[in-house]
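For this depiction, one protein chain was excluded, whereas all remaining protein chains were kept in their positions.
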Amino acid sequence: MVERYYLQLAEAEKAKRPVAYMLVGGNLTEIVRSFGYEVVFPEIVALNCAIKHKSLDNILQAEAQGYGLDVCGYVKNDLGLQSLGGDTPFGHIPKPDLLVCSFSGCYVYIKWWEALAETLGAPLFNFDVPYQRTEKPLKEDVEYMVAQLWDFIHLLEKQTGRSFDMAELKRVLERSRRAEELWVQYLDAGRNVPSPIEAYFEAVFYMFPINVLRGTEEAVRFYETVNQEVKVRLKEGNYPVPEEKVRLVVEGVPPYTNYRTFWDFFRKWGAVSVAATYPKVGGLFDLGFVHDPARPLESIAEYSLGAYVNQSWPLRRELIKKYVHDFQADAVLIHGIKSCRSFTAGQGDLRDWLIHETGTPTLYLESDHEDPRYFAPAQIKNRMDAFFESLEQRKSTAAAGAAAVSGVRVS
Amino acid sequence: MKAAAGIDVGSTTAKCVILRDGELLGKSLNPVGVNIVRDAEEALRLALVDARLDRSEVAFVTGTGYGRYKIAFGQLTVTEISCHARGAHFLFPRTRLVIDIGGQDTKAIRVNERGEVADFAMNDKCAAGTGRFLDVCAGALGYDVAEIGPLSLEARHPVKVTSTCTVFAESEVTSHVSRGKDPKDILAGLHASIANRSLSLLQRVGIEPEVTFTGGVSRNEGMVRALSGRLRMPINVSPLSQYMGAIGAALAGADRLRGGTAS
Amino acid sequence: MITCGLDLGSGVVKGALIEDGRKILNTASRPTRGNPSSAGQQVLEDLAEAENLVPGDLAYLCTTGFGRYMFPNRQLQVSDITSSAKGASFLRPGTRHVLDIGAQSSRAIRISPTGKVLKFKMNEKCAAGAGRFVERCSKYLQVPMEDMSARALSAQKPKLISSVCAVLAETEIINNVAEEVPLPDILMGVYLSLAQRAYSLMRYVGIESEITLVGGLVHSEAMVRAVGDTVHMGVNAQSEGHYAAAIGAALLGHQRALRLSGPAGVRN
Partner (left out) sequence: MTLLQIHENRGSARVAAPNEEPSVPTMNLSSDLKEVRATRDLAQALKLTMELIQDSSFPTARAWVAGGGHAAAFFPVYTPQEIAHALGLLPVSLRGGGEDLEITHADAALGSFLCSISKSTLELAITGKLDPFGAFVFPYICDVSRNLEGIFSRLRPNAVTHMLHLPQNFTSASSVPFLVAEYGRLVEKLERLAGQRLSKDALADSLQVYNRRRALLADLAALRRSEPWKLAATELNLLERLGDLVPPEVQMPVLERALREVKERQRPKRDAVRVILVGPFCEQPTHDLLSLIEEAGCYVVGDELSMLHRWMGDVPVSGDPLENLARAYIRSPVDIGVRATPMPKGVSIVARAKEAEAQGVLFLTAKFCEPALEDVVLYRKGLDDHKIPYLHLEFEEKSTSYEQSRLQIETFVESVLFD
């Protein structure tokens, strides 16, 4: 499916169909597609580059242009790739005709799209999404966003010469809604003990349609198939790790450059993720939100507000706690990303809170999502081994030690 | 009961201890070179010599440390985090916090009353603030690592060392020397800077008495004082503290022996 | 008119005597050994002796290098980036790109046809990118400094070092030894890794044509080859390149002396 998507992009380029660049968090796929645009998500291109071990070249190219060591790896991958011409192992990435910046949860989005606009010269629309600090969206926020959406629609009409078709948008949203409900059904399977799904490593692959192909029949069919498969797994007792020993809630962006290696570390310990926050960067559908064709623009606004990184820390903390409880997890794994402050700044505090205020064993690991130079396998493995060892050990309480051999006290 | 050996192959040194019923029969310490497998074997051999035991009398060998996967002749591998916790708790049963500073990394380990790891944190990818940092700086000042701790205690006006990087610290040290600073004052500054970095690591897991200091750097008295001063509490240090990982490993092996799981 | 440039480096103090801003009379060097000013004094004495100079012969003394402020008897001090650029341009007229790899740091410099600095970038974050790293490798791999380059050149499949940290790189190298990577491959890997770091500095300032290598590592053929292989373009390295900064300082001193005796404006 991913392959087909990149093929489609290449075709769009050939056929000179317009291309819009968008960010995953709080994206406006439905509206943009209803105007006939193909959509490129540079974040997804970046993670695909990383999985294929192609990100470092792009990053070095961006660093040569002056992007510092500490700039988000996605940004560097994208801008490096753009300046190298846009060829990836999975196809050519067309240049944008329109840049849509949904500012939902990461300030880097603003800077990144600004840079794209300036270097590629495409028109830029900043969709300002207020940071979510309350459980329910505020009226003023939604009004502000709906007003911006109308501005956006007018811009699209001007760009494409087409007029906006509300009925079509509603139909698209209806398909989105169906896919979203199926996706939540999939995620909920993690509540089973043992879990038939891998809610992090596997879900990261499965989140592609919910982010990229939302609003298409293809996405709906995809999740139908997936859920069918989950049913079969449950029936046959075919689980992602044969012997589930540790149930984890995972927070943070994965180290895509070493995705397999990282995953294997978990499997070795019989650890399976039963819930994770990262697959919800596109939206927290599992909290009960789905697009609503009856309130098209309002529900798009609410969707954008609800992207995971757009949640304030108090909301994020509570969500993770809820996952631990609802999915009967034993521990939390936090994966910090060196070059992503949006997700990462404050994860140490989260760790502290989980351990000391909720009593949940929590492991904090750090590397990078795009930059292989920051993935230190020996260190990561060491920490992981120690963590799972101690979990195991605490489960089978060992007898305390004998008398001291020797010792002095210094003051 | 038969004896159990623990071998801790670290980044700088390989340590081995042989225990029987909680009694230390023999130990060894030798530098790690380029051939880790051989160094591990050598560590065991030396410890056997020290214990006057025959290889056949050791029923269980546990490996730990960065090189643990290279110890092909062992029955079990455990991370040094669990081992330091185990060892520290064995020697100082009221230990709740272990700080291990070795050649290449620093670990803060919180342990529960049973000596199990409750939480831990390690320094980031950087070699700053580790034993290597002290080795390099000692070299730059022309001292042996064993000398710098006591010397640092004689400082009167400790200088401030800001460089967190091991390599740049070296040049900072040289520049202090060229400005005529007393080496003792520079050393005190270096120790203070490591103590501070360690404190921030300890903070991550939560500071709770008693604190036990392990790893090679705990042999450095200046470091012990600096850390204890920064923590404002006494710290446990054992003459065996560099062997703590190996002791923990041997104890883990002894558990298995008792449990009859040894093959 | 004779002018002198003194480059008080962190590893080596280098001196150059220049006549009329045109001809190199002589050069000399001494290890810094933590005391730049006394090493500098010695270099100066060495030069005076070699050229039979008497007090008063020296029209102008300009210092450069990290110890440039530590030498009291100077008339002017300039940064070693400025002086290296000037010196390189003198040694290799027309060169536009200078790469300076010294003991503690590497710098990529883009210069004008007259040797003026247009843009530069130096490694800041990590110490793994300079000559001191080679010295350390020589120490723990127990290969004498003199032999490092020659041994490296016989490499078949150089083994690159991925660690960005000079200290952790050591561990990595030790691991490579343990895994029985042939010594020449490890050594060449060290040079290539240095070259790669230098390359990213060069890309920042922008390079299009031949590079002139200066600093202590010009002596190392392996380094020259590694830079060439990494940047895929000509590398010009001559052993005087080690004195580029000292030469540049002497040249700038000469310019300054002319200006002082002439009618031109005065800085300061």
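Lettered A, B and C in written order, each chain numbered from 1.
By definition in this document, contacts are C-beta pairs under 8 Å (C-beta built on N, C-alpha and C of every residue); 3 or more make two chains touch, one makes a residue touch a chain.
From a predicted model like this one, the values you see are computed outputs, not experimental measurements.
Could you tell me which of the visible chains the hidden chain touches?
So, taking every chain into account, the missing one touches A, B, C.
Of A:Thr160, A:Ser342 or A:Thr358, which sits in contact with the chain we cannot see?
A:Ser342
Of the residues listed, C:Met1, C:Leu25 or C:Met122, which one is in contact with the missing chain?
C:Met122
One chain isn't shown here. Among A:Met22, A:Cys49 or A:Val75, which residue touches it?
Hidden-chain contact among the options goes to A:Val75.
Of the residues listed, A:Met1, A:Leu84 or A:Ala147, which one is in contact with the missing chain?
Of these options, the touching residue for the absent chain is A:Ala147.
Could you pull out which residues of subunit A are in touch with the chain that's been left out?
Interface residues of subunit A facing the absent chain: 65-68, 70-72, 75, 103, 106-108, 110-112, 114-115, 117-119, 126-128, 130-131, 133, 138, 140-141, 143-144, 147-148, 151, 312-314, 316-317, 336, 338-339, 341-342, 344-349, 352-353, 366.
On subunit B, what residues meet the omitted chain?
121, 124, 160, 162-163, 172, 175, 196, 199-201, 203-204
For the chain that got dropped from the picture, name the residues of subunit C it touches.
Interface residues of subunit C facing the absent chain: 66, 78-82, 114, 116-118, 120, 122, 124, 252, 255, 265-268.
The working rule: only the chains that are shown with their structure count from here on.
Let me have the rounded angstrom distance from the C-alpha centre of subunit A over to the C-alpha centre of subunit B, please.
The separation of the two C-alpha centroids amounts to 39 Å.
Could you work out how far the Cα centre of subunit A sits from that of subunit C, in whole Å?
A distance of 47 Å separates the two centres.
Residues of subunit B that contact two or more other chains, please.
125
Report the residues of subunit B in contact with subunit C in the complex, numbered from low to high.
That would be residues 11, 32-36, 104, 125-127, 132, 136, 165-168, 171, 174, 177-178 of subunit B.
Within the complex, which stretch of subunit A touches subunit C?
For subunit A paired with subunit C, touching residues are 60, 63-64, 66, 69, 373.
Contact residues on subunit C for subunit B in the complex?
Residues in contact with subunit B: 10, 34-36, 70, 104, 126-128, 132, 165-168, 171, 174, 177-178.
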